[in-house]
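The complex appears here without one of its protein chains, the remainder shown in place.
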Amino acid sequence: MMLNALYFWFFGTLAAVCGLGVVLSRHPMHSAISLVGTMIAIAALFLQLHSEFLAYAQIIVYTGAVMVLIVFTISLLNLRQTAGNPMCPSRWWGVVFVALLLLVFSAYQLIDKSHGFAGPARPSVPPDYGQVPTVARSLFTTYLFPFEFVAVLLTAAVIGATVLARQDPEQHPTEQEEQK
Amino acid sequence: MENGQGIITAFSTAEPFRWVGLVWLVPLFPAAATLLNGLLGRKVIRYRTGQLATVAMLGALIVSLLCIWDIARTGQPYNVDYFIWIGVGDFQLPFGFYVDQLTAVMLFVVSFVGTVIFLYAIGYMHGHPGYWRFFTYMPLFAVMMFLLVLGNSLPVLFVGWEGVGLCSYLLIGYFFDRDYAAQAGRKAFIVNRIGDFGFLLGMLLLYWTLGSVRFTDIVEHAPDIYPAGSVMITVITLLLFLGATGKSAQIPLFVWLPDAMAGPTPVSALIHAATMVTAGVYMIARLNLLYSLAPISLLVVGTVGALTALMAATIAFTQREAKRILAYSTISQLGYMFLALGVGAFDAGIFHLMTHAFFKACLFLSAGSVLHAFHEDRDVDIFQAGGLRRYMPMTRLAFLVSAVAIAGIPPFAGFFSKDEILFEAFAGGYILFWGIGLTAAFCTAFYMFRLYSLLFSGEFRGTEHQRRHLHECPFIMWFPLVILALLSLVGGWVNIPGLFPKFHAFLRPVFAEAHELAGPHRELAGARIWEISLALLSVLVALTGIFAARLCYVQLPKLPHWFAETFPSLFIASLHKYWIDEAYQATVVKGFYSACRLAQWCDNRIIVAGLNAFAALIRHLSEIGTQLQTGYVRHYALAIVIGVVFLLIGMLL
Partner (left out) sequence: MITLSHYLFLSMILFALGVTGLMVRRNAIILLMSVELMLNAANLAVVAFARFRPAPASADNGMVLVFMVMAVAAAEVAIGLAILLNLYRQRRTVNADELNVLKG
């Protein structure tokens, strides 16, 4: 039990600190690496919640695909440190803090209203909870249509991204020269 | 046959066959001619369009004769619904025909005179540009007139009513490249529109109060719904009469007819004799029952008719153009018909309508052949003519016969019908109407023989060039003249009072109920003696008129000048047609222009300006609104966050 709490506190803190890093890093690459940390920590928490399939999916999809894509893009654009503050003008901070305070406060209120931090323990679950076959059975039976729909969505996204990112050599001759 | 089950029902074997069942063919023949000539006339049929149209009219005439024969034989009216034309909820209006004795007379007049005029037009229009166009509109005119007389409800009649208005516009404006013709067409159309407005209102009011616009229903229910002399029936009949004054050129809407001379002469003949102008007379005769229920309306009809008859006849005294004089003559004769209707002598009115169709068509076509000899399209100044009897004997003969007929000399047709109207007016106790009618009869004889004398007697006063080209018209033109002249002679014999009153006997079923409602006819003591003496008096008056005209324009040419110089005001008033056109110009047209200008001002200064101001206001407001759209992603995200925050606050509370 103690180990369990320790596990949560370790990865929970890691996720929060890395999240802070995403927001505060001056360079996009550092933000990206912080985000990878957050995602790994969340994956670990998924494991703790017996959602093994999702934990692996999290690692593969997010850290493996999404983040790599982002890192590639950052490298491709070769973004130099822009002059001046990477943050927006300070007057925005007031607004943002008010929003955050409200969010956290309301979250606390919601949590407190139900059980507080002393809620009931985790109910016991069947041994195959969160295993790949279980999730797969749901996906291919009850949720077959949304699943197929997501497949179509991903296909559309792939085509869309290809079309959008495709470089038209005739349209931007100057750019090509620049890249040389 | 009451519920329109389609045309097949008309042939169903359940009922014995009647020739009048073929009546649908009557409008179909000229309609087919219109369609063929309109679609193929320009390129394919070309100069055969005239023959085609005439043959179509001949077909219509033959079927009409069959129908008339059937009606005369059986004496039964024929009512048929072909299909539901307008079906809106409870309102089911079938398109159907109604043939009774009155329709039969009208069918004969329209198809017979129409056929003769078409035949004449083949010769008259020869060589005119747009020959095919002429022979597209003319059968259409006939179709519309057939619909008008055949329709078994007011809306069907109204279709024909509007249709002849349209066709008259097209045909009066036939020479559309000439300004006067286009203007005359417009004038006819607009003036008729004013009348149609009254007609439409009357029809709607009738439907509103009676619940039906079918003639059979009107005859059946009108006496129960409208007490005699009630306000509603008076208003309805007066509104309908307004329509009739437009179509039949009575005071106050007669101004379009003299200008309608701008069309080719056969058109004038068709409008004046067979179609169009008779529509108003027919409509009132058709609704005789309603008018019998409204004595005030009848009085108005009679008064308007009498005044129109006299006024138009006096205007005709001083006009210089042949066709224009004939136009005023038509107005005057239509006045007679309305006078007859007004005194409740519907059959006499219809009788005069028929005889008038014969001799007026003849007069117009004769005038047309004079124009033809002069190579004129528009009109001929009678003071530049004269002595034509040597050059065009057939035309002169036809003209003379019909002029005598219109003047009312026995045994010509006009005598019987006109004298009957006068007698009915006298017998009905309308002595004033009778007096006016008698005066108008004198005027008619006078102006008609003034016209005849100036055209055909004396020496030719035109140019030498014109004189050398004078010629008699070809056979295809004088043959119709002969037919019509013959009918002008014998047309009145169908109703010789006392001896051979066939025409009235034929029409009696149509008007029986109205006569009954109007109360027992006032019997004059010793009616026969009165009738003969009155007839002698009117013949005497007509003869006086004729001799006066001969005296003024043949024997003593100085006399008219002396008269004009002695009574200049009378002369000028007649010459300027009592300044009616000018009065309309100054009041109605100017007033309308002023109203238009006012409307334009309102439109520009109030409506448009207001709308512009409003639009400007909206634009300014929207510019404020666009300030919200900064284009920064952050602001949009912030807006979402604020919304989420508000939602959370709402959940907490």
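Descriptive notes on the structure:
The letters A and B name the chains in turn, as written, and every chain counts its residues from 1.
Throughout what follows, a residue touches a chain if its C-beta (ideal position, glycine included) is under 8 Å from a C-beta of that chain, and two chains touch if they have at least 3 such contacts.
Quantities reported herein were computed from a predicted structural model and do not represent experimental measurements.
Hidden from this view is one chain, which touches subunit A at 1, 4-5, 8, 12, 15-16, 19-20, 22-23, 28, 31-32, 35, 38-39, 42, 45-46, 49-51, 53-54, 57-58, 61-62, 65-66, 69-70, 73-74, 76-77, 79, 82, 85-88, 92-93, 95-96, 99-100, 103-104, 107-108, 110-111, 114-123, 125-126, 129-130, 134-135, 138-139, 142-143, 146, 150, 153-154, 156-158, 160-165, 167, 172, 175. Taking the whole complex into account, subunit B touches the unshown chain at residues 625-634, 637-638, 641.
Note that only the chains that are shown with their structure count from here on.
If you average the Cα atoms of subunit A and of subunit B, the two centres end up 90 Å apart.
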